[in-house]
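With one protein chain withheld, the remaining protein chains of the complex are depicted in position.
Chain IDs A, B and C follow the sequence of writing; residue 1 opens each chain.
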């Protein structure tokens, strides 16, 4: 199941960076949802390269086609096939990388895993291009979550290099995120991030950063005891994004330095007959299950592995060589990671929404 | 599958903190492995409460019995049932908590998820006692990984409150970890951690911390493309541990502040015909697949939710109440989390070991 | 997942015929269901040996204990552990079979599969005793299906050797089935079956037979397109019963000889605003999905492999030997297979009930 995720809302992706196309099959979507390719395109456009001078210059239309599972504008509950043609593939551009292993890429590990049978063109299956399929699939999850439960998922760039933004998860919206090319809604921080990226580019180097994501409107009760905790599944979904190396929920690593009396979220009446927490250091998840507060988490991305300074590596024969990268590459992927982190959240939440529905939907088992 | 983890090496746990017993069923273990309860007991003893003045005073024998799947001292390849009786259960001790929600525990979320049908005694299914079943099951994984692949997994306490240790993942071993009750192999740091824990206890408060884990001897090629990356599955396994709120692999969040030219791990010949990285900021995983270097990751634990200062909360009728905790509780769970984090690593690695064996075992498909 | 079945209502069984105990873990059960061991015991009593002179003389209490997942008489939605101690195990009785392979048993195949590491006592994991765990778990499914959807599952012996009964699936109930020890509600046929079994026993031989099962009250819409069709999952569940060698749904193999104009079930109004079929040769399933009519299927059981005539076989060294069986063995398992076939139906239906609930539960996506 390398290429499949989810228990009930199931997504299977396929495709290599420089093959004819990439795609996803989404199975388990409830029937009757209004859906067209136009619903999925906006997030694909946010993810694709070539959007600004901050990101890479590869220009793909990334137009998604729905090839099954939708009839007369609504889902039928059967498998939905999404396909995105690779229009701007230039496999020849990677010929010089065929016989060597780029440091901190997946070239060597794929080579080792498959005993040499890997597609070396632009990272092949390991390319971040694969995430376009996830983003397309997550557009369906976004619609279901919004229509049925009123859930809203927004992510933004919280840090680039050593610049950190200050953003309120309770109020941030997509318009504010997309207002700056760097996708940080804290304007002064966004400007400083853009400078850090430009400085790295000038130095032929790259930077990493952190994306924060909030899901608002998640009802209490999503997530499962023991292994399939909501934050455990979010962590898996986020760490499966290329270049992601860390995940934290709520106060996360900073919380590990707090005392319990500081960290605990006191419960209080919410004024509408329910219960809320006075603070949200738990990030909306307690014991692995949502508590009705905003679900908040952060994902760390390492700096882009392809920089333009000389690097020491070895070739497929094990001989030391010096690599000098060329071509089109982002100095920073974090702005484009925003819709990908949202996709990780959306797919995870849609799956848990259906799981909780299965256990409690229509249940008459009240005391 | 709330209570099941793994695709091929599958573990299903069951049991509540104050029920008659807890246990695990391990399915998919290869046949012929020498196994007895004595193989599993040492890690259970490391996890159980009451080991030192640093940890809680509940005293459980936590003796595990193997009830199936082993015949004449060897596994048969069928389901292995492990059972641990709850000998020191004192459900009456929780009667006063029956009708209220302890802050930053799972009381409220389990209540919400199950529409009120929860076992409120000592956290019920959400109790960290459940992890004893994982630790027992992981003892089987530890044997397989050691016997068949020579893999060794060691975790330790890297931080408690604001005390941080300095430990070399390449050389640390269990003896050094267990030499101090706090399970930190950096002796001066261990002493400072013990002081921090004692200070919190004196203040009726609690502390959190960080556990680091290394898996040495993992061959290149474990982990799957796209969704089931090795570090994604490690992240999920770790975030499913009670009180865990963060995970990072390799340089993790710190790496997000580095430039690519600093972060990248140069490849070089290993002197034995293979390839190694000169540094290991990737934490032994690149593109989600192991590269043969030590797999290194860290897990953040929030401070223990039960402290002995007054706390604001609400009862099951939604009325504000003040909670004053009593009874036996750790001021710091991090030393006991060490074998639990190891268990997360062991179960994940055993599963991926079998997955890679399935794809490549005995393959004649070489060019 | 050899020992696990189900996607949402998940059952994992464990245990060998002559180990200390057998059991099952049931995960995914909705919370709030009233449940006690007394709910599960009746079907266990129907399955156990020693009920009449027609069946084997091994006498087990087969008392089931619920060790988790139920609190104050109701399910909590967490894993339910069921355990049945093996009280009448006599492993010594099998010592003479240790080094040979009984024909048409699983001795050889388990030996081959595990490279010799098998529990040879009474069939070990392959023993039909394992089905007691399924029957216990299915008792939970029976309660959910009855409480929430009004589904009723009844099976009976339709054939033994060459005696075939005539039973109306629309009206048969458990009382009629259990009225005769052979569990056939057609009294003259039951008497003839009992004679056929007695005749085989007298000849030191054994017989097989057919069990038919009906599920009444299954709403339209259960079952999934393509691979997880309702009758496909029923077939798998039934063929996983020891000694089962055939499955047919509706008109089954006889239908393959009909013409379409004879076989088709005409649709007609049901007089209550719905639609029914005038006949039910489809067995309540069309295109893999229930249509609201009774779900009807049949399972063929081969004759019991252990008879008391001399048999040619080989020992573990591959040398020809003659086997002369001794001990306690049924000449016909079919009457005891009745609750096991019901269990297969119940587990399958409960899983699909939750799956359909997940997709449609509370859906506002109507046109």
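Here is the rule we use: a contact is a pair of C-beta atoms (placed from the backbone, for glycine too) under 8 Å apart; a residue touches a chain by one contact, two chains touch by 3 or more.
Just so you know, these numbers come straight off a predicted model, no measurement behind them.
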Selected residue (touches chain absent from view) among B:15, B:30, B:103 or B:124: B:30
Touching residue (missing chain; options C:17, C:212 or C:282): C:282
Option touching the unshown chain, where C:70, C:182 or C:235 are the choices: C:235
Absent-chain interface as seen on subunit B, which is shown: 7-8, 28, 30-33, 74, 77-79, 147-148, 225-226, 354-355, 357-367
Positions on subunit C contacted by the hidden chain, ascending: 1-5, 7, 13, 101, 103-106, 108-110, 112-113, 115-117, 125-126, 130, 159, 161-162, 200, 203, 205-210, 220-221, 223-229, 231-240, 242, 245-253, 255-269, 273-275, 277-278, 281-283, 285-292, 300-307, 309, 311-314, 318-320, 356, 360, 363, 365-367
Contact set of subunit A toward the excluded chain (per top definition): 1-4, 10, 12-16, 19-23, 25, 27-28, 31-32, 65, 67-69, 71, 74-81, 83, 110, 113-119, 124-125
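Note that in this section only the chains that are shown with their structure count from here on.
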Farthest chain relative to subunit A (centres taken as mean CA coordinates): C
Euclidean distance of C-alpha centroids - subunit B vs subunit C, Å: 38
Centre-of-Cα separation between subunit B and subunit A, whole angstrom: 26
CA centroid of subunit A to CA centroid of subunit C, Å: 45
Multi-partner residues of subunit C (each touching 2 or more other chains): 28, 31-32, 74, 77-79
